[in-house]
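With one protein chain removed, the remaining protein chains of the complex are shown where they sit.
Let's look at chain A:
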């Protein structure tokens, strides 16, 4: 068997990866909780954000961590515009249409990336990817540590936004009571677009935190979104704290089962959890919306 040190290290590594999963799932669960739609373009948007980070580095030599201040607002604006001027108007108030539109968008974005960058896998060459931090008996990847801290900071900022600001309160109001929200003067179309923008902005941050150690190709989003869906179901559809808890749990499960069963079988743990949650607690750990 493995020594406890190795198992604990795997769990810590899982927590670090899980924080990024949580960040990717955050936007998905927020959009579901407020707009009550599943955004199928989430993965493709993540891929686009990762290409943006890669492009800023390859073209202008901008460090991925510095790119956060560029990519995040740009993706917020893109998400806002997409919901306000494309998805919203094209949906005609029918959730079924939104499903098809986001699915179409994902195909469009993936193929646009394929046409512009080809199917090659690219990464940002950096020594930082190999630097490690020694914490007692454990060796932890610096980039993963930064990624996890960054993700948790974003999650906390989200929580503050949702509970402390009028915009956040308006988002939560719209999530549950649209007519009441309109009657206090909240512009529901605007709030939907802000929510969608926030989801995309979270992906922008995730892309910046991932790129120092990860690679990008036009189909990379799928890998993350499959996990993000599991995270969202585990945490409870629409629950922001659920996304964080779910992300961390899934990260640990993946890492530990990878250690015990081998890297290729490791993901089986995630899907066993997925099935168990659906069987035992279909509303997820935090089964409340937003």
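What we mean here is this: a residue touches a chain if its C-beta (ideal position, glycine included) is under 8 Å from a C-beta of that chain, and two chains touch if they have at least 3 such contacts; residues count from 1.
We adopt the following convention: contacts and distances are computed from a predicted model.
A chain of the complex is left out here; the name its UniProt entry carries, from "Rod shape-determining protein MreD", "NADH-quinone oxidoreductase subunit C/D", "Potassium-transporting ATPase KdpC subunit" or "Branched-chain amino acid transport system ATP-binding protein", is "Branched-chain amino acid transport system ATP-binding protein".
For the options A:67, A:170, A:193 or A:270, the residue in contact with the chain missing from this view is A:170.
Across A:4, A:125 or A:185, the residue that sits in touch with the chain not pictured is A:185. Residues of chain A in touch with the missing chain: 166, 169-170, 172-173, 175-177, 179-187, 288-290.
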